[in-house]
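What you see is the complex with one protein chain gone and the rest in place.
Every chain is named by a letter (A, B and C) in the order it is written, and numbering of its residues begins at 1.
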Amino acid sequence: MPPKAARRTFGVERLIALSDGVFAIVCTLLVLDIKLPEPPHPGHTLARELWENVPDTVGWAISFVVLARLWVVHHRIVDNLARCRSVTIVLNFAFLAFVSLIPFAASLIGAYEFHNRTAVTVFSVIFGSAAISLGFLARHVQNEPLLAKPNRDDLSWHARHHTTVLPLVAAVAIVAGLLVPQFALFIWLGEGLFIILTSLRDHRPLGEEITDATLAAPDGYPSDAPTRSG
Amino acid sequence: MPPKAARRTFGVERLIALSDGVFAIVCTLLVLDIKLPEPPHPGHTLARELWENVPDTVGWAISFVVLARLWVVHHRIVDNLARCRSVTIVLNFAFLAFVSLIPFAASLIGAYEFHNRTAVTVFSVIFGSAAISLGFLARHVQNEPLLAKPNRDDLSWHARHHTTVLPLVAAVAIVAGLLVPQFALFIWLGEGLFIILTSLRDHRPLGEEITDATLAAPDGYPSDAPTRSG
Amino acid sequence: MPPKAARRTFGVERLIALSDGVFAIVCTLLVLDIKLPEPPHPGHTLARELWENVPDTVGWAISFVVLARLWVVHHRIVDNLARCRSVTIVLNFAFLAFVSLIPFAASLIGAYEFHNRTAVTVFSVIFGSAAISLGFLARHVQNEPLLAKPNRDDLSWHARHHTTVLPLVAAVAIVAGLLVPQFALFIWLGEGLFIILTSLRDHRPLGEEITDATLAAPDGYPSDAPTRSG
Partner (left out) sequence: MPPKAARRTFGVERLIALSDGVFAIVCTLLVLDIKLPEPPHPGHTLARELWENVPDTVGWAISFVVLARLWVVHHRIVDNLARCRSVTIVLNFAFLAFVSLIPFAASLIGAYEFHNRTAVTVFSVIFGSAAISLGFLARHVQNEPLLAKPNRDDLSWHARHHTTVLPLVAAVAIVAGLLVPQFALFIWLGEGLFIILTSLRDHRPLGEEITDATLAAPDGYPSDAPTRSG
C-alpha cells in the first residue's frame, strides 16, 4: 500500500484550475447542442430551422444560468480554502462528474423537448446531484477550519441549503415534472436565478471600506474587506 | 436566504481563468466548422472539397479576428481590476454567454453562406451583444474605483465605444446585411481590425521607461511603466 | 543546432496548466460518448434509448474514476517539483498523449460493449500505458532531488507501483479480458478505487499541526504540515 501521508495538505491551485477548465468547456460545449444540421434540411429556410431550434436554445439558456449559479457558489466555497486535502479533491471530482453531465442533460431537453417526462426527470436528477455534491463540499470546508483562510465566511447556509433544501427541491421538481414537465425546468431556472440575484444584493459602489492593505494583501487572497477593517 | 455578505470582494484569478478557458475553447472549436466531410463525397477531389469550403474558412477567419479583438479589450479592462464583486462575475458571465455563441454564429455563415440574410443577421446580433456586454463590464470597472489597481487606465473610451457606438454599428450592420449580406461581415471584420491595429499604435521598442522596480512589482500586476516612473 | 542550454530549468506552472487543461477536456469529452442519437430512433421511447445507453454510461463512469485516479497521483508527483527540466516536459507529454486517448478507449467500450475482447484489450493497453508513463515521471522526480521542493515526499512507492506492479496488472487484465472481457474493466476500476481510497486514509479533521506559518507559506507551496512543524 502507498505510504501513509499523515494529514497531508495540498495547495488549492490545481483543484481550482481543473474546476474552471471543466466549467469553461461545459459552457462552450452546451452551444454544440444548438447547432443547426449541416447541410440544412432541403426546402427549409434558415428562419424555420432557427424556429425549430427554440427548445434547444431555451435548454441552453436554462443550463447556462444554472451552470453560472453552480460556479458562483463553488467560487464562494473554495475561496475560503487556503489548503486542501485528498478528501477535498475527491468531493470536488464528484461535483465535477455531475457538472460534466450537464451537456448531456441539456441535449435531452433539446432532442426530446420540454414535454418529455423522462428527459425532464433526468435533467432534474443531474442538476440535483450536482447541487447536493456541492453541498457536501461546503460542509467539508465548514468542518475543517484548519484548512481555511483567516476570516473565512460562514458557509453553513450554503451547506444546509444544498444538502437539505435542494434534495427537497429536486424531489418536488421530479414529481412536478411527471405532471407538467415544463414546471421542473422553471423550478431549476428559478432556484438558479434566486442564488445569482441574492449574490448581487450587495451591489452598491464600494465605499471607503477597502483599504490599501486589503488590495495589496500579500497572499493574494484577502478576505472580506469589512471583516478586515473591523 | 443566504447570509448577506456585505460588500464582499473576490480575487479576479478565477474570473480570468474561466474567461481564458472559454476563449481558448471557442478559438479551437471554430475550426471544427471547417472540417471536411468524412468520408469525402464520392467523386470529389480534395481540392474541390477545399474550394467548396471557402465560405467556412472565411467565416472562421472573420470570427477568429473578432474573437481576438474581444479578448484584447477584455484583457485591457480586467487588467485594471485588483478585486471583483458578484456583479462583476455576473456581467462577465453575460459576456461569456455571447462569446460561447460565436461558434454557432460562425457555423451559420459556413452552412448558409454569405448571401443568406438571416445567417448574417444572427451573426450581427451575437457579435453586437458580445461587444455591448463587454461595454457594460468596462462601465462597471470604470465606476468602481475601489476595485481597481492604483494607476488604472481610463476605460471611458472603451465603455462609451461598446455601449453607444457599437449598438449603432450593429444596427447599421443588420440593415446593411438585409440589403447586401456580405457587407455586414465586412463591418465586423473592419471594426475588429481597427481595434486590434489601434492597440498596436505604441509598437516601438521600449525605451528606458521600464525600471527594474516595474518588472519586479510585488503584486504581479504592475501598471503602465510610464505612469509609474512619472 | 540550437545552443546548448546547460542544465536549464523551467517553472512548473505551464506544465501544470497544460496537464490540467488536458484533464479537464478529457473529463468533459467523455460525456460526448453517452449522448443519445439526435433525432431519436423512430419508435423508441427515451427510456429505451437510455437503457440501450447503459454500456456507454458504465464505460464513462469507469473512465472517469480512472481519470480521477491518474490526476490524483499526477498531482501528488508534480506537487514535489519546484522546477522542471526538458526531460520532465517530455515525460509529461508522453503521459498526456495516453490520457488524451482515454475518450477513444471509452468510446470503444461504448460502441462495442463489454463483451468485445478487442475493445477491452485496447482499453487495457491505453490505461496501462498512461499508468506506466506516469510511473516514469514519478521515477524521474524521485531521481532529481535538486528539482524538488524541500521536505519532498518519498515517491518511491508510486514509482515502483506504476513501473513494476502496473505492467503486471495490465498483463493480467489483458489475459483475463481475453477470457472474460468484463473482468478487465473490473480490474481497472478496482485499482483506480484502491488508489483513490488509500489517498483518503488520512481523512480526519486536521488537528493543531497546521500552523499559521504553513498557511502563509510565502512560496505558495508549503510542504506537509507535520514535516514542517516536526
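Simple rule for what comes next: contacts are C-beta pairs under 8 Å (C-beta built on N, C-alpha and C of every residue); 3 or more make two chains touch, one makes a residue touch a chain.
Keep in mind that this is a model prediction, so the values were computed, not measured.
Only one of the listed residues, C:I25, C:L46 or C:A159, touches the absent chain: C:I25. Note on the undisplayed chain: of the listed residues B:L30, B:L147 or B:I187, the one touching it is B:L30. For chain C, the residues touching the chain absent from view are 1-11, 13-14, 17-18, 20-22, 24-26, 29, 82-83, 85-87, 89-90, 93, 96-97, 100-101, 103-104, 107-108, 110-112, 116, 118-119, 122, 143-144, 146-147, 149-150, 218-219.
By the touch definition given at the top, chain B reaches the unshown chain through residues 16-17, 20-21, 23-25, 27-32, 34-36, 38-40, 45-47, 50, 64, 68, 71-72, 75, 79, 153-154, 157-158, 161, 195-196, 198-210, 214-216, 220-222, 224-226.
Here is the rule we use: only the chains that are shown with their structure count from here on.
Both copies, chain A and chain C, contribute mostly unmatched positions to the interface they share, with under half of the numbers common to the two.
A summary of chain positions shows that the Cα centroid lying nearest the centre of all protein Cα atoms is that of chain A. Look at where the CA atoms of chain A average out and do the same for chain C: the two points lie 24 Å apart. For chain C, the set of residues touching two or more other chains reads 21, 24.
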